[in-house]
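To start, I am sharing the structure in question, which I have written as structure tokens.
Note that this complex is displayed minus one protein chain, with the remaining chains in position.
Moving on to chain A:
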Amino acid sequence: MEIYEVHDYLRTVCPDLHITRGEYDEDTRYLETKTLTIGQFKLGVCHGHQVIPWGDLESLAMLQRQLDVDILVTGHTHQFTAYKHEAGVVINPGSATGAFSSITYDVNPSFVLMDIDGLRVVVYVYELIDGEVKVDKIDFKKTTTSTNLTH
């Protein structure tokens, strides 16, 4: 659904908005995958329903290799996960609204903030569990030798 309200809201959070297509999105302007470079990091964004089996780490890692990114951000499962894989990170920030999912029972609303600083990225995870916000922190350092930047 095209919900401009949500769109506008997200723009107030960050004006530099990148969207990839979810399985309920009718708007064909949204791409299936997107890559962007922030500082020394290359990021890939994909909703994830295209990657079967859904939420499977090894299959997502394949997409990470395909997009040639340090950090892959996906969704679809409505469950927060973060894995260090080979030389990169695969992150699923979960569902910010905690919407129903046939994949995940008892969805906790969650989102992540990533602080990218030089070769270091700190991922802050905010999860709402039983009415309380739990914040977690995951550190990831990129080793210069494993740099994937081919440009």
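Operating definition for what follows: a residue touches a chain if its C-beta (ideal position, glycine included) is under 8 Å from a C-beta of that chain, and two chains touch if they have at least 3 such contacts; residues count from 1.
In this section, contacts and distances are computed from a predicted model.
Student: Looking at what's absent rather than what's present, what does UniProt name the missing chain, "Brix domain-containing protein", "Vacuolar protein sorting-associated protein 35", "Transcription factor bHLH63-like" or "Exosome complex component RRP46"?
Tutor: Cross-referencing UniProt, the chain left out corresponds to "Vacuolar protein sorting-associated protein 35".
Student: By the contact criterion defined above, which parts of chain A meet the unshown chain? Give residue numbers in ascending order.
Tutor: Where chain A meets the chain not shown: residues 1-5, 23-24, 26, 28, 49-50, 52-54, 56, 58-59, 61-62, 65-66, 68, 86-87, 99-100, 102-103, 105, 148, 150.
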